[in-house]
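A single protein chain has been omitted from the complex, and every remaining protein chain is retained in its original position.
Showing chain A:
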Amino acid sequence: MFYVPKEAVFRRISRRKFLELGGGAASSLGVGSMTLGLGSTITRRRVQAQSSDDAKWKQYAGSKLTFLSENTPPSFAVRDNIKTFQDLTGIEVTILTDDLPVVQQKVGIDLRSGKADYLLNYVQDKPIGAPFAEFYADMTPLFGDATLPQDPDGYGDDAWFENFLSACGRFYTEGKIVALPYDCAVACTFYRQDIFEANSKDFEAEHGYRLEFTKDSTWKNVIDMAAFFKKAKEAGKDVPYGYAQHHGSFAWTTQLDIQRLLFANGRWMDWNIDDVYGSKEPGKTNWGDEQSVLIMTKFKELADVCHPDNLANGTLELNTVYQAGNIAMQTQYHEFAASIEDEKTSRAAGGKTAYAVCPKGEASWIKNGGEAVNGCNLGIGGIGINGNASDDLKRAAYTFAIWSVSRENQFNDLKGLGGTPTRKSVFAMEEVKKSMVRPTTMPNALTFDAVYNYCIKNPHIVLGPKIPQANEYHSILAAEVQKCLSNEQTPEEACKSIQTQLDELNGAG
């Protein structure tokens, strides 16, 4: 087949020998990759409490760790900056990223099967933390371990924004902490100032008040605004739709959307449980009561005047609708501000968008005697350590966990790829404070005043519900809400159906 010189001297390998060698090599590679490639490996040098900080950071030099995370900016930023950690510790970290539902499945299989292929996990509070909390290592013994490096900013509740540590780290009990706040997505209102100003006169003539969004704007005002723009659009005016929501295929976003409305009006919650720690036995649900039926009716009313493609939109898709200039307002997670302010991809960039708190409840809609608040919710992504790993692996993983949530790292994330800080000390940095007004080099910081000074504070924030069946709860709720919004059932039927299914789910029927 190949050209061979006449006088060539070489040993010809027989076909059998070639196949034997090839087979052997393939087997060795396969076995080798299975043993080395999938898991984490550990190398340890003993250190004492009195050892230097450098020795403590380097005690696991030569080890390999695997971190499975969501494909959000902080993880990309950490991956870009990973050499700093490797230089500091000598530990090699493989960072794998994927969509949240995929991360949830992979992590779930790994944890529940007793394995530790993914030593470090992205612990998104409700979808991952609530169902798998018991499989994560308790970090509290490591916080005070003098043979491990520690973050000077500490890990107590005061080190993080209000409730962040509890949201992603505490499940069903106060004592055990399974994750440290790694990133966050807090809901707030994005709206087009330019479009609001251009249509203010017409709106005022129709509704008797100015077209503007403040912290006192209610959900009733949002319905008015959305109806105004829809009517104008249908009349042939060159305006976008007024409002849109995410009721697409990822069930959690639908649940969060209706939760904001429910909580804003009387601080209504699905169960009478502590939403900070959650409950393994939540008991009978409040779905089906007068308040829930009324709010479901209002939610449907709002959906009817929104952008018509709500049922196909998740967070990313809704943000694209806003970027494309097809809506004037959205309730979105503050991590998306960076993409809105990107002039290459967004028609809403260049100072056109303002960021505000979530809409407030409407007093006349409250039937349960509660107060009207700016119902806000969030998702806190923690970094947790697989409880199935050996003690040394857990300790090595801990060094990465505390490094990844350190002030410097969070600041780099914010500056580089648009991270969302969880440490108060980042918020206190002068450079960050300056970036909260335009012109800014950190667009996510434009949301910080609304988010960190208002949305996440009591009484506006709702953290839960944290229940072990969180994912099935999201799925049931989303399906019934979507059926209601697409006229397959009435709001009352939807609420009763949710009630029946949730009570059956929790054995409270």
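The rule is simple: a residue touches a chain if its C-beta (ideal position, glycine included) is under 8 Å from a C-beta of that chain, and two chains touch if they have at least 3 such contacts; residues count from 1.
Everything that follows uses one rule, which is that contacts and distances are computed from a predicted model.
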Exercise. What name does the UniProt record list for the absent chain among "Carbohydrate ABC transporter membrane protein 1, CUT1 family", "RNA polymerase subunit sigma-70", "4Fe-4S dicluster domain-containing protein" or "Cytochrome c biogenesis protein CcsA"?
Worked result: "Carbohydrate ABC transporter membrane protein 1, CUT1 family"
Problem set entry | Touching residue (missing chain; options A:48, A:113 or A:173) | A:113
Seminar exercise, completed: Given A:24, A:141, A:308 or A:350, the correct residue touching the omitted chain is A:308
Seminar exercise, completed: Touch with the missing chain holds, among A:317, A:342, A:392 or A:492, for A:317
Problem set entry | Contact partner of the left-out chain, one of A:326, A:368 or A:406 | A:326
For this session: Name, in rising order, the residues on chain A that touch the hidden chain in the full complex.
Result: 101, 104-105, 108-109, 112-114, 131, 135, 247-251, 307-313, 317, 320-321, 324, 326, 469, 471-472, 475, 478-480, 482-483, 485-486, 488
